[in-house]
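The complex appears here minus one protein chain, its other protein chains still in place.
Showing subunit A:
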Amino acid sequence: MSQPSQALQIRTSDGIVFDVCLEVAQQMGLTHSWLQSERGDLKCSDGPDDDANVMPLNRVRSDIFKLVLDWCQAVQTVDTPLEHKEMLQHQRSLFQRILTESNATDSTIFELIIAADYLNIDGLLQAGTQHVADVINGCDSVEAIRERFHIMYEGEIDE
């Protein structure tokens, strides 16, 4: 059995390697399945430099991944198991916090959602989609929605 290292190494699309503790990594469905498929096979105690132990993440950039990690770690620190609704709210507020802390732009928000989908992190995906939904709700009119999100209106729409 390979050494029970507590950290998993993940390399993002721009080549930066992150050390992620296993607990956090477990939150991500993608790493979870990766761990189960690949790491289980590795018997030899290779050094940490070994490329094979680093999980590649080709679709996520480092800055986004950092935010994802922040979120996962924050969620991790919740001790008492919350009820579903409370959990949602908590995750939402975490999400908001991360956004404001990092001066997130629209690009960041959407990248986060895409990353959450790719990494298969349900909580983050819910929080992100809720956030965007709130923004949509906040727009007063259809035109406002288009302006806010730069959506081109290209043709007749049947009601």
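The criterion applied here is as follows: a residue touches a chain if its C-beta (ideal position, glycine included) is under 8 Å from a C-beta of that chain, and two chains touch if they have at least 3 such contacts; residues count from 1.
Everything below uses one rule, namely that contacts and distances are computed from a predicted model.
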* To do: Just go with whichever of "Thioredoxin-like protein", "S-phase kinase-associated protein 2", "GPN-loop GTPase 3" or "Peripheral myelin protein 22" UniProt uses as the name of the absent chain.
  => "S-phase kinase-associated protein 2"
* Among the options A:76, A:93 or A:129, which residue touches the chain absent from this view? -> A:129
* **Hidden partner chain, residues of subunit A it touches** => 106-107, 109-110, 113-114, 117, 125-126, 129-130, 132-134, 136-137, 140-143, 145-147, 149-159
